Structures are given as structure tokens and as C-alpha cells.
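The complex appears here without one of its protein chains, the remainder shown in place.
Order of writing sets the chain letters: A, B and C. Residues in each chain are counted from 1.
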């Protein structure tokens, strides 16, 4: 595993739990975690149960005893590491977003295609696909439960930027983060929409905005002179994106990604409406799926609150009895299960790098639309911008 | 009262109940209801408790014993009737939308301004403002409960067009209805946004769409030859509108008006997010207001479900004890109370015709944006279209 | 109508609205309202739209032009008025609880039986039966939607006595009120249980309690000396009752009636569980019915939130389109509709005085059980107490 931040902790839970709770077709050894700070990464390895730590990822991917590379670094390093790992013949799991630019994502997808010819597998970490309720939502759509899709309404709402005193961290600076709410959380609702509907977002119109434009500089002492940064600096990424997508069938989908939805902590919601029914999901209540069945008797139609904790629901039988809920982290175990299974069975896991690239293209198209008075932009036809 | 459809029933409840439940500063006599079909309008008068019925609205507004004209006809006749009534010195309550075009709405607002100089009052029937939870939401925003508004998320979702066999009624034909979901239900969320925030929607970008483009002609036998209409006809109004507004402070607001949200019956929802808190409301649960207070102690922050049935909540003390809920129709009583009070007290009631006109302008701007690749259109600067 | 308190207002809405919104088989004239205070009752008549007011109920029930007597006085006068009215050949609607004692209730049921032989109808006002969602719940149970009933869970929770400074009003004094939470709100959940299940509560075990035992005397000047009551007085009725009932099939039902459920304003809830499904209802959300269908496909089972506002739902077609909600007061209109219809059609309306008596017997049995260490008491076999 390359990287050891918050995502490193979550991926570690996935690797630790999956072989203990599921019947995997192969064993999992948590071999080595890699980071630039030797002491910190050694601490992480000890805490999370990795056998070793290392500071040079190139050395690690060159090792014969490494089969799989899990990349959880910031987005700007994904392309270099993932391409190198694939070329070294390692299967790759890469945290989302696939990259910070379409060009990088394209290069990664190309590398993945070449590697696939040699039986090397790659996967991008849109873990929310593997929340059981989301997987089940997708299954129900695929089985025709909502019929022909008329519209989709998706939002990802957080509120951690509402506080104007929140300092200007690296996530708020374009040169480091590439994008703000759009790329970080907007990416999830684009992927989830494409995943659950089986349709692609083909064109977009939208606007990105920065609500609080200046924030306090982080006051850590810096530089040779020991001066402390003071005053305010400019926020150079979006903190709110509102956009509309045209799906491949012509249906419209509305999207909102925001960090200013006061009181909404991690509120990804999606609703798929069709001529036979509707399905909706909310990440803050992740064991629940709501299903409206228009084919039921009229007088008793309504949204049914399905507690997705039954043995017949996706992934659930490996865990606890009915009514015993799962949490955020379980998707990381499911991701590990599916990736290991695909590798052993010799199939290509999903979401593929191509799917990650398609999300990246939608993000770029949204930015281009926003820069062009919200004119509609065809996904894939966007003029790529320097940062995307 | 001119007109006697569904809105006539609702307005009649308002006029019937208001003087019985509230201390009005003047009495209310339900004098005469007007319609073109003498027999049908006589039936309506008898059923709803109007003293008389009539077929010629011009005669009625000329009567000395009529003080107030309540217009509940389709939108294309609003301007003619309202302007005539105002010029005849009658106070006017006009059902929303104010008119089918900006030009008509402008003429009505001009007539209202002239009438106001003579003490004649006019009001447009955006009744949802007077759901107690909505009025209270506005009051809380005005008191600073959410602080500076960062964003608004509003939607009005119904599903009565999901059925592809729903016939091509007049509401689905542009020449009669003027507009579809946008003008009928989109108007409500625009007005509510402006009402509760105290801000105006200054520019918009959006798209309107027609999901089911052909519908069965209504098969009622017609004409001397007794032929029955057969086959399919074109739906010429939108059934889905998604748009983004720029408020006068620069904050963004997202809007969705749809008749294809399967399972959503009459689901107007609004959420106002600010740096001190958030407020949200849902019309399908109309006695409830949700309030998030960022100034509360951190560990116990959350959305508070306020049951807006306490005596200190707007309008409630005239009705029932705490916990005894109100319904859809009560807003019509509150509208009657506020209008009668304003007339007696000599003040201008709200929403004024100017406020109705401002909604009309936003609607026209959305249509223009949609026709122009979703480019942003400044409200009031739109090139008016023939139907709006 | 005899009486003009809070219930008088609610019944007046019912009589006023029913003939305007429903097709009644006979007209309704709101003839005369009766109260002891001539001025106050005249005000009530004027406000609520009754043609006359009067102070002597005996005179009124003797009038030939009166067909129906609606009794909304406190419970201790129900028996005398109702029996006199029935004997005078008037149909009677009597507000719940039917009486303050089983003896009185029995005498009223006997009088109703005698009157029925002469075609005179009587009905007790358990209006919550006529909330559309409750009627529909009963219909679904009767159709077998829950199968064989395994258990019932019912509660009526309010919080208006939580405040220790709430003064010692007449409702808290046994000599005036007869009973506290048990008789006032416990009666509702007993009746609703019997109504929706079609089963009788045959035996009970339970406890009643008084949480705050002393309260401030109400400081109204009293007596010749003009002294103001000061200090504290004893609360002589229960404010909390918890009891278990054995239904006629042997199934158990749990009941709780309380005025100390902080934050619960008017929260009547009931859940009926059977081998084919379950149904639940909550009065604070009265347009909604939750239905769990065990015969549905396993993976999509869950509680379905039915918005009971469709035209095919009970009573709804007379009101508004789907999704337009009703409130507390609409049950009073439905009660008027059903009573007038029964009178004209010559059938006995429900709930009958016998049904009211059966509730009274359960209440008495609960009090007896509580007084006897919560021993089980067969309903109808209770040793009747002086106050019940």
C-alpha cells in the first residue's frame, strides 16, 4: 500500500477484515506500507498490522513478492505510481479520483488496457458502490424494478467548510488538490449514477462556485526565517458544484456537490425514478434502501424502507444476522473481496480505470461548462484544461 | 369568486373557515361565484355556500355590493379580469401564477400600482407561504437563525405524468396552459425561495424537458358526427425543469420541478443553508420544520424536528392545541385572514402583484436559458417569448 | 350542540364542512348551541355559525325542529343529557369518553338500545377512527393484510404535565374529571385497538400513577371574601397508565397513556403485528400509514410508507388531489358524514354506545387492576368503583 493517510486506515481495515469474514479464493498478506516519512510510515505499519514499511515506492513495486499495489496517495501521484506498478506486472487498486487530470487518467487507462492483455488487473476505489444497499439498488435497477429511467437526482452534501475560520489547507489550493467539492465528492455521485443506472453521463451543463473566497493561512512556522504565515489567502478550488447531466438514453440527472450544506455531514443521496418504480439511498443511513413499486396495488403503494441486512442482500451473509447494521468501512472489505476474487478468477474487476476515466471526463466537462456560461459540453469532447 | 374548479373549492374553504376560526377585523360574505356554465356554477355555489351564482364576470365586478374579487380561473384570463376588477375599484386576490406571460403580469402589476394609490389592494395566491411551518421558516431566517445564506436547495416533485397512458389534457398543451411543470409548480419554489430568504433570484441557467413527448388523445366523444378522438398527440409543455439561480447576494440556489418523480405525490421541499444554521421544509410533512443550529453546543447539534403546532407558531393559536396537525387547505384560510386584515388596516398585502411578476420573470428567464444552451439569463433582461 | 369548549369548535368545523365537501343524503342546519353562560354561548354561536344560542338544554331537546343532539360537555353530564335526548326522540352524537362511570355508560347504552327500536341513532365520538389512515388500517386488517394478529402495541403520549408549575386545573381533580390520562387519552387507544383489530380487550393488568402529586392552585379570586387561592393542592387523577390487555383471540396488547412523555405532543401510535404483515400509524404524522407485507418478495420487504391521500383511500376523494394532506379536524367532518348517512339510511352508526361502554369497562378494569397489585381483571367482571 502506497500512502498512509485516512484512506490508508480505511483500506487497511478492508485488507484486515476481508479474509477473516469472507471465503476468499486466495490468502491476503499485508506486506508493506510505503510513505516518505520513515518514522511515521513505520508507526502506521505497526498500528495497522502491515509486515513492513518502506520509503521508496519504486523499490517496493519492483519486489517479486508483491502481487498487488494499493495506491492511497493524493491524486497528483496516482498516474505515475499506477502506471509504473502496472508495467511492473502488479495488479493495482487506485483510490479515487483516478487522477487530477483527464490526460493522466487517460494514460492510466491505457496502461491498464495494456496490462490487462497480460492478465494484470486494475480497479479504482469508488467504494460506495459496495455499500450493500447501493449494490442492491443497482441490482434492482438491472432487474427492471424501476422500468425505464425518467430522471436521476443525486447530491453529495457536507458542511465542513461552513466555518469561515477553517484554515486554507492544501485541499483548498488548486495546485495541490486539483479540484474541490466537484472532484472529491462530485466524482462519487457521477460514478454512482453511472453504476446504478448502467447509463453514461454524455453531456453536462453546470456551475462551480467558491462561497468563501479567502481563508486564514495555516499558522505553522515556515521557512528559514521562522516566520509564521499570517493573514488570509485565496481559496482556489470550488466548494460548491451544481450541474445537470444528459444520460445516454436522453434522461436528465441533477447533481449537487457541496461543502456548505449546513448540518449535512456526509450526505450522499441518490434517487432513480422510472416508469415502474423508484429507488433512493442516503449514505448517512446506509443500511437502508427505499423502493417505490408502481406495479404494486395502488392503494398500498409507497416508498418501502428496506433494511439491507438480510442474508440474501449483497455481501451481507458474511457478516451478521438480520437487523445488525454495517457501517462506512465495510465497503473497503467488499472491495478487497471483489478484487481478490477477480484476480484469482482472471476477470476484470469494476470499477475499471476506464470507468474512472469516464468520471474524470465528466468532471472536466463540468468545469468547462462552468467556465463557458454553463453551456452544455459533450463529455469526451471537452477541451481539457491544465488542471484536469 | 371568478372560477370554480379545484382552486375554487380550496378558496371557498378559506373564505368559509377564516371568519369562524380567526378574529377578523371585518365580516366576510361569500356573495357570488361566477362561471360560464350556468348550471354547473349554480351547483358549485350551492355546494360551497355562496349566496349566488352568475355567468358574466363583468356584470359582477360592476356591482356596488362587491368589495373583493377572487380570481381562480386558468392563467390566460387572469390579466383581463384582474385589471378590470382593479379599475372597477375592487380589491383583488388572484391565484398563481399571476399570468401566462411577463407582459400580462407586467400589465397587472401596473394596474395594481395604480389601484394602490386609490387604496385598492391586490394579492397573488402563493398560499404555501402561509403554511405555518413556512411562515415560521421565513421568520427564523429573518431573525438570523441561519446567518448569512450560503445556498438554497428547492424542489417540487410530483409523479402524475409517469403513467404513459395519462391522456393529453389541456394542461399538457402549450396554447392552453402556457407552461408545464415549470410554470405550475416551479413557480411555487421560486416564490418560496424569494419569500423565505428575502432575496431575489437575479439570474438563472437551466433546462426544461419533455420526457413523454406523445400521449393518447382524450377519447371523449365530440362533435356532431359523434367521432371519438383517437391516436396520439404531441405534449407541448415541459414536464421537468432543472435550473440554478443566482440570488441577489451572489449565493446559488438549485431548483427542480418535475412530474416524473415516481412516488413523490406533492413533494415541495426547500433547504436554506447558512453560516449559523439551516432550515428545511417538506410539504408532504407540512406540520414539521427542521432546524439545524450551528450555535448550539457542538456535541448535541443536529436537525431539530419542530412540530409547528404550538400556540406561538404563526396562525396556529386560532386552531387546535399542540400536536393537533393542520393540512393543505389551512393556508387558504390564512390567506383570507391576511388579505382581509390588510384591506381593513389599509396596508398592502403580500405576495403583491409585483412579487408575482418577479416570479413570472424568473420563469421566462429559465425558458430563455433552456432555449439558449442553458446560458445564464439575467432576470428582467430576458427577451420575452410569445407564450410567457 | 350542547357545550362549546374546544370540542365545540372541532364539532362545528365538522358540521360546517361536511355538507360543503361531501355529497350528504340530507342537509345539515347548524340550529342552536347551548351553554350556561348566555353571553359566552351567544358569542360562540355567532363565531361558529350556529343560528341560535340557548342556555337550557332541556328546552332545546324538546323542540320539534331539532333532529340531532351533539353533546360536547364534560363527561359527568353526558349520561343525563344523552338519555334525555334519546328519550325525546333525538339522534345523539356524544363526545368520548361516553361517561365518567361504567354505571352511567351502561344506562346510556340501555337508553340507546331502547331508542334504536324506534329508529333513533346514537354514536360516540371516537373521531380518530375516521382519520383516513386509521380507517384504511382497519380495512387492511379486515382484508387479511396482517393475517392472524400476534400482538398489538399502542401508546398515547403527551407532555403537557411535564412542567411542574402547570396549575391544578379541573382536569387534574378526580371529582370533576373522573380520571386523568387513562380516561382521556387511554380511552382512545383502547377504542382504536378494538376498532382496527375487530377484537375485544377481555382482560387487563396494569398500573396507573401520578408523577407530580402536588401542583400550584389556580390563583383565580374566589369566594365572598375575595381571597385568592394560594399554595399547592393534591393531584387526584393519574397522569400515567401502563397496562397490558388480553384480546379475545388470546393475543396480548401493550398500552401506555401518559402526559409525561417529554417532547411528545399528541402522539397516538399503534402497531398491529400478524403472521402475514404489520401495520402502524402515528397521529403526529396522520396522513401516513406504514405497512409491512410478509408475503412480498423477501429481499424487498420493509415497512412501506403509504401517503394516505389517494382518491381510493377512505374519505379522501371528497377533499384534495394526491399528496395534499389533511389534518386533525377532518375526522370531525367524516364523523358528521357517517352519522348523517346512517340516520338517513336507517342503519346504526359506529362507534355505538355499546362500543363506548366497552371502552369504559376496560378503563374500570385497569383501575381495579392497578388498585389490586396489577392482578389481571376480566373486563365486565370488574367491581365497579364509585368514580367509574
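One rule holds for everything that comes next: a contact is a pair of C-beta atoms (placed from the backbone, for glycine too) under 8 Å apart; a residue touches a chain by one contact, two chains touch by 3 or more.
Keep in mind that this is a model prediction, so the values were computed, not measured.
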| item | value |
| --- | --- |
| Contacts of the hidden chain among displayed chains | A, B, C |
| Selected residue (touches chain absent from view) among C:42, C:211 or C:318 | C:211 |
| From C:26, C:62, C:311 or C:375, residue that would touch the chain that is not displayed | C:375 |
| Per the touch definition above, residue among C:37, C:262, C:312 or C:347 touching the missing chain | C:262 |
| Touch with the omitted chain, as defined above, among B:55, B:77, B:210 or B:304 | B:304 |
| Contacting the left-out chain in the complete assembly, out of A:142, A:322 or A:381 | A:322 |
| Missing-chain contacts mapped onto chain A | 6, 9-10, 12-13, 16-17, 20-21, 47-49, 158, 160, 264-267, 283-287, 307, 309, 319-330 |
| Contact footprint on chain B, counting only the chain that is left out | 136, 140, 145, 291, 293, 298-307, 310, 312-313 |
| Hidden partner interface residues of chain C, rising order | 146, 150-151, 153, 155, 159, 162-164, 205-207, 209, 211, 240, 242, 244, 251-252, 254, 256, 258, 260-263, 271, 273-275, 277-278, 292, 294, 301-303, 373-376 |
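Methods note: only the chains that are shown with their structure count from here on.
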| item | value |
| --- | --- |
| Farthest-lying chain, centroid of Cα atoms versus that of chain B | A |
| Whole-Å gap separating chain B and chain C, where each centre is the average of the chain's CA atoms | 37 |
| For chain A paired with chain C, centre-to-centre distance based on mean C-alpha positions, whole Å | 55 |
| Sites on chain C at which at least two other chains make contact | 307 |
